[in-house]
Structures are given as structure tokens and as C-alpha cells.
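Okay, here's the structure, questions in a sec.
The complex appears here without one of its protein chains, the remainder shown in place.
Letters A, B and C mark the chains in the order given here, with residues in each chain numbered from 1 onward.
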């Protein structure tokens, strides 16, 4: 693994205030926003993106163009034609284009510092291990894998190779959700009493890998319900003690022959706090949560979307009992990748560590068990708060 | 019981369109709203209101002034001073003012057609039975009583006396909630998949009867959680098959020595539909529900409030994915009382019958059992859809 | 004129807090709202309502049922059938029903303290003078009359008869508009820089008196544009110095053969403040204004409607730059009539005096002159701030 050029040295930057009397001053506001800072290209972290599906083409590659500390360095795909076209569009030379078979040669590509794994869930383990062996840091999409045992293997492999492992929990690098977490910590809504969280959408092509249990590991719960699960743990800064769940799959719908359509579950947290969560592959888009305390509530609509968050704060004030909270939207993927690049540049532990992903997987397994048996399932002793978390991103 | 003067005859009314060239035409809109119709005072139903607490003084008596078919005829209180003052304000003669002790003399008061029972829950049964024996129709506040056995006694007593019994489920006479029910019935959001419903507020004086189990029969669940319960049954037009619940009471809070602070429960309905409900006596006001279907959702904020309903309809439309639904607010208490007066005037069965109240009580008992045992509790065979319901109010 | 029974004596009332341990305490909030106070019926001010058009039947008579200090005492109409039916509905005996011809006999009716004139604009002067001569206080709908000379006559007649005269500027008794006025006074938006105000709607039956100049005195401007005019003067607490106006009437539209369809005008106030106003009889409903200051703005939608006000406050705050202001809606007509009853009971001058109405008429005449000549028209020396205004209503 190469040494990073910028460790310990501040990036070149443009000071907001200069002596220029004419051109640099912010003129519309007395306190100008800080100017953006781009790292010179040769100091940015180079990513190999593995998997050229919808998420990569529609979000991750465009986001990499916007990044300040991250750049696209290589592409990996099982689809030669798509690989070639995408390479052309993003100026990735053929020497940095890989198939799944020849991927291990990436070890020799010094332009690549990290890989971003954007593959079907069942392939996360394999490519995490191969990336680690190639000496590359790993940013892996959620869910981390399709079983808690796989998660443990991935953590071990990265540890053994001394590479960093981060799970791509976008939400934990997003300003609205971070604001909620901070408000809760600062007791802005008093003592939290309960949470309700939903993440659902309607289904597409039934031949997609998401509907094949061997590839996905499960249905709505690990794919999108995981947002309710993970974000609730994040904002409450707490781990559940017990779960109870109902699971339902429409027997007539071809999507749900192998996987779950809908799961409605409760998670009991310390101090009597309960989270009521719902996830479904067959509802009109509903991506939201509400945290209710004894002195207020926070309601975040489109909480898990790429854009369009809308946050309301209910409080006991006569004339402004409901306030819409305004926060500048960011490109969440760019934010997430630049954070990981920071970890690499400064040799620090990522906030959404492999252990954070592993604990989600343990809870998912408990939820499925409850739905199957009809009984509540205890999680006592199985989870550990903030296990191996790095420092919080500053957002 | 006296005969009603207006049965079968239409009220005097003012036609909206007349030949008046000058004064009657609506001029601001091409389709004027119908003019309000007041029944002449001597044809209105006379109510005795029992209990002069906050709800009666702040809502019910002012609402009676606005009613078109209902008027205030008598007052009943255990508090002579308050009785006298309230009588003075609402022009109720001393001869129509009663104490709890001499209440049975109301049988001789021909101005009184019906009683509205606005007392602590534990007194509902007694006054329903005494009113029935006095030959007066009964409109009883929710929860109907403090046990399902009491509910059955009340139904029997009214049946025996051939008087009508209606439970004051305000929500079922309110236009926003009725609109939601109708939209669901008309498949405006496709097939319903799940519901989340909350009703909570913060507590006041710990000496109030609501915190005494002997008077209230329970805590947040029967008092305010019942709205989630009853309204979900109403809008889905379905009965739950099973419940699972967590209950919590802060051991340090003096309010909750005898009763529950918070209950979070799931109700499983036919077809895999799940309602996730939360009620609490110790949260910032949150009175709402959201019904999610495969083609849209309906989100009603302040669903159970006296005013301030806000309804959003999410649908798969490109430019208007979320629409706020505008409906004219009404005085819910006036609406509810005029509906009951209609039932009396036309000798029809009320929509929110005693049986509707009884079934809520059965579910409440199952929820408490689940919270106590930690197991799901089946309701199969215990509930009957639309049991003894009269015709729907036209709103 | 009879003496008022309640002058100087407080009304019977119910204290909010009593020693009742059970029934009176507000239990949902720690600070219960004050209980409503009704004056006993024989102490309320009795109104004769003149004109049984849409406004009277749809708004004013129902509002009188809700009033606490005002009651319906007589009806006056040129339409015998309507008079009879309305009398039946509101329990007004035939002895208190009048035609326009025998109206002067009302002088002998001791149940009547005041008249509310709800007639075509051209009849306001006549009935104000006849009412004054009958010794009755006068509440007159806006616009006060169809010329400033008529306004002056009306003021004189009431003065000569020692009866009170109030113009029914509903908006000045309405909580949202009052809140705006108070916020401006308290510098909540800093120094006001400009205002934009609109009041428009679409037209109905072209045979209505509003489209006959002889009856109405003008078109959109005096009927609905007057709200922009009057409310701007009210909230700014200032009088305009100059106006400039464009007027337009679609030559093909039968509504606008005699009267103006649309007027767009500017009013220059002291200190460079400008109000830009628009009124139209042929637009989709738009009833609003926005006041912009150097430290914030207030935007009131549906400002002039009977219900549905929505107030936003823009301010330089990072997370809450736009706040919706929550204020309890009231029945504006009841509020306005109870205020006038208060003036009568306590012998005080009304806030929206005849002089306030006269000054609007002077400005209307200047606007029409500007539109006709194409030149700005000065108002210097013609208006006087707060001329003969009584004390502000406490809302």
C-alpha cells in the first residue's frame, strides 16, 4: 500500500476573506459562506467502483465528479460493452477497466486507493476479501452481507490486510439525519419516548436479483427496512433489547415467491423506548420517521431519499408549534466518499465500521426469527453500543 | 317518552335560489353554498348535560349554541355553585338544574329528550342506566366504561328501556376522518398495507381523576389510545385478529403510580395489514395517523384534535406527488350532537352504537393482557364487523 | 334610548380554577384556556339585521348565535316570504320583523339596541340616517357609502342623534391581521420597506346589484379592493401621500359594462414605503398581502377570507428562515359584533369609526382619478391619521 501524500499536511485552500477590494468579497450577505475547497487532483483518493448498475451509473459516478477529495480511478464490471462505454464517458483508461475475473490485478494499480463495492448482496463478502487482499481500502454498500457470519469474515479479512472497512450508510453522513441526532442528544425534544419509522417503495422487474434469495439474502427488510433499523440506532445512540415482528408476503405476487414483501416490527430499547418500524416492497413510496419526546418531536419526511428531506420540529410554543427546519442539501454520495477519503488520508477509523453493519445483520436475523415463531426475541448481550466506531463526521 | 314533532316532516328551510333580484343570490361564486338551516327552537332535541368539567364548559355547551337541531335543556353537576353560574350563562332555569342525587327526577322533565354523559369513566355505567330508566336517550363519552362487562350492562339497560345509546366517537362524525375512510373504500390509495397511528399528550394535575385507576379504568390507552384503536377500525372497516403490546410507566413519575403512561402496540388485521399504534400521557402533543397503500398514502395530522386537521395525500404523480386536501372544518361536537338528534327525530340506530364501544373495550383488555404476558393475544371470534351499526352520517 | 344594564358591572363568569377536585381542572394542558363566558341573554345587545342577502343568511345570523354579548332581536327585509322563513328559523317574532317601508317603527322596539346594515352600497346612507333617527346604534357594512359626501352625512347624522357608528371592517377584529399589525409595531420585521396586497375573485350573476354602478358606486375597487387599502392603512398605522393607478375592464365581458373589472395601484406612504395593490372581479381567488421589512417579512394568505388565514414569517434565522405562525381562528363576524356591543355597553368609541370609512372613500376617489388621467394624484392634507378611532380591540 502506498503512502498518502497529504497525511498531516493541510490542503491548499482559498481563504474566504482576501485583500481584493473588488472580486472576492461576498456581497449579498455580511457573512459569506466559505468557498469550496478542492484538493488538487493528484492528491485525491482514487476509487475503483465495482458493479455498473443503476446506483453506480445514476448516482455514484456523477457524485465522484463533484467530490473534493475523491476521484474515479478504475471501473469493474462483468459486462464488457458497458465497461467500455462508461470508461469513455468518465475518462477511465482501458488499463484501469477490470472484469470480475481479472479484478485481482488491481493490486498493481497505484491509482486505486480504495474500492467501492456496489454489487448484489451475496457478492459483498467475496469482493471485500479480494479487495483487502489486493491492499485496497473497502467501502461496501449496505446491507453488509447476507449473514452475520459473512460480516464477521469480512471484518477479519480487512483487519488482517490492515485496510479500512466502511459500510456505506449514507444516512449517517447526511445533514438532516445528523441534525436530528444532534437535536436528540441536546435534549431539544426532551426525553425520547418512541419512534416510528417506515421505508417502503413499489417493486419493479421481478427478475431482478433483489427478488432472488440467493443473491439478496432477503427481501424488503435487509434491502430497505435496514434504513429504519440502522437510522434509529444512529439517532437514538442506543441498541435494542428485544424485537417482535409480523412478516407478510402476498402469495399471488411473483415478486415474493422467495423473499418478504413486508415486515412490521417493534424494537424495545432501554428505558421503555419503543421503535415501530415498517418496510415493504409493495407500497407507494414512504421513507420517513418521527421521533417523539416529552417536550417535542422531530418528523423527517423522505428521510432515506437521495434528495428531498423535509424536517418538521414540533415544540410547545404558542405561535410556532411546528417549525420547518431548513438545512442545505448536499450530494450524499459525495459526502460519504469524501468522508472515507478523509479516513484514508488521516489514517482514522470510519464511523460506520464493519461492526456497525454486523450488528444490523444480527438484529435482522432476530426480526426474521420473531416473525417465524410469533414470539418476541431477546437481543440482550448480543449487541454492543458504538462498537468500533470512528469519530463522527463533522457535517 | 314523548313523541317527536318533526318525524317524517321536512323542516322549514330557505331555498338557496329565490326570485329575489337583489339580496339572496350568492355573488362571489357561481355555485353558492347552501344556506344554513336552523330548526325552530321548539322542534330541536333538548339535552341534559351531565358533568360540568372542562370538556362540557369549554366545548359542549358552546357547541350546543351552534347546533341546528339540538339545544341545551338541563344541567347536572355535583357542584352547586358551578351549576348555578353555568345555568345563568346558558339560560337554563333552576328547575332544570340537577344534582347527582336528584338526577332521577329528570324523568319528569319534558324539555329533556336526551342526556350527554360527560363524567369520569367509572360513572358512565351508572348514569347510562339511570338515564335509560328515566326514559331518556343516551349519548355517552368514550371510553364507554371501564370493563367489557359494564359495556354489556349498559347496552342491555338501554335496550330494555327502548332508548337509543350512542358512544361519542367524535371522529366518526368529522369530515377529514370521514374523507379518509371514503378514499380508502374507493381504493384511492390502492390496497392498504399498513397503518401507523399515534395519540399522545402531556399530563397535567396528578390529582385528576384520570390518574386514579378506580375512576378511569386505565391510563393513556383507554383515554386517548382508544382513538388510534377506534379510528383504525373505522377507516379500514375491519376488525383486528391479534395484538401485541409493550407497556411502560416511568416508576418515578407520580402520575403513573396506578395507570399506564405509554402503550405501543401492533394490531394484525386480515390480509396481512398491520396497524402500529402508540399512545402516551407523557409526550409532546402528537395526534395523527398514516395509512399506506400500494398506490398512495393518506397522512392526517392532528387527526383527533377538535380543530386543525391537516391531510396530505401521497400519490404516484410526477408534479403533485403530495397534495394537501382541503376540507371545511366543522364544530365536531355540534356535528355529533345533531347526528344523534337526527337519530332520535327519525327513530334510527346510531352509527357508533354501544356495540362499537364494547368491541373497543374487548381489544383494550387484549392489549393489556399482551403487555402483561409478553405474548401476542388472539382476538379471533371475539369481534364482529359493524355490529349493530346504524347508517353512516352524511358529512 | 334605554340605559344599559351592565355598564360598569362585571359579567357573571366562571373562574377557570375552582376547588372542584374532579371536574373542572383542565387536564390536557397545565395551563387551561379560560372558559368561555356568556352574558345572560337579557344582558346581551339586541341587533336588527337589515337585508337578508347571502352574507346575512350565510354568515351574520349564524354568527349571532355564537356571540357572547350580542343577540338577534329583529329582521328587516324587502322580501316578505324570506323574512317570515328567516324569522321562524331564528325565533324572531313577527312583531320584530320589518319591511323597508315600516322600518322607522323600530324606534319603538326596546329589544333592539343596534342595527347592522347589510344592504347594497347605495342604500347605506339612507338606512344609517333612518337608524340614527330611530335612536339605534349603527354597524354598517363596507364600503361605507358610494361617495365621500355621503360618508360625511352619515357621520353627521349619527353625531346629531348621539348614536355610535362603526364600519364593519371585519379584518381589524381578526386575530391574524391584528397579529401582523402588532408585529410591525414591535419591529419584528425591522423597518417596513414595501407592501404588496391583492384581493380578487371571479364574478357571478351579471344581474347582481354589484355590477350596477348606481347601486354599488363602483366595481372591484370599492367592493373588495378596499380590503387592500384599508388593511394596509391598519397594519402600517399610516396614511398614503400619493397614488398611481391602472384600471382595466374587459370590453367584451357583460359584467363590466358599468364598473371596473381590475385596478392595479401604488400608494406611496411616508418614508418611501410603497404599497402595490391589485384587485379584480375576474381572477381566481387571491386574497393576500406581504409586508417586507429590512429584517424580515410577514406573508398572510387568505388574509381577507372568513376562514383559512395562513401566516408565514420570514426571518434571518439559519434553520428556521420561514415560520408558520399558528393562531386560533375565530368567528370574525361574532368578534366584530361583540366588539361593537362592548362599545355600546361601556359607552366607548368604536375603533373603525365613520371617519376611518370616510378616508377610504377619499382614497378610492383619488385612485379612480389617477386611472382616468394617467397621472399620480396627491393626497397630502386630505387624510388624518387615526381620525376619531376608539381604542383597539383586545384580541
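Note that in this section a contact is a pair of C-beta atoms (placed from the backbone, for glycine too) under 8 Å apart; a residue touches a chain by one contact, two chains touch by 3 or more.
No experiment lies behind these values; they were computed from the predicted model shown.
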Visible chains in contact with the missing one: A, B, C
Of C:76, C:236 or C:262, the one touching the omitted chain in the full complex: C:262
Touching residue (missing chain; options A:208, A:315 or A:382): A:208
Residue among C:121, C:198, C:216 or C:309 that touches the chain left out of view: C:198
Hidden partner chain, residues of subunit C it touches: 189-190, 193-194, 196, 198, 200, 202, 244, 246, 248, 250, 262, 264, 266, 268, 272, 274, 276, 278, 280, 282-286, 290, 292-297, 314-316, 321, 374-376
Absent-chain interface as seen on subunit A, which is shown: 12-14, 18, 20-30, 32-33, 35-41, 51-54, 57-58, 61-62, 65-66, 77-79, 81-82, 85-86, 88-91, 120, 201-205, 207-210, 307, 328-329
Residues of subunit B in contact with the chain not shown: 179, 318-327
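We take it that only the chains that are shown with their structure count from here on.
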Subunit C against subunit B, contact positions shared by both copies (same if over half, else different): same
Subunit A and subunit B, separation of their C-alpha mean positions in angstrom: 45
Subunit B and subunit C, separation of their C-alpha mean positions in angstrom: 36
Multi-partner residues of subunit C (each touching 2 or more other chains): none
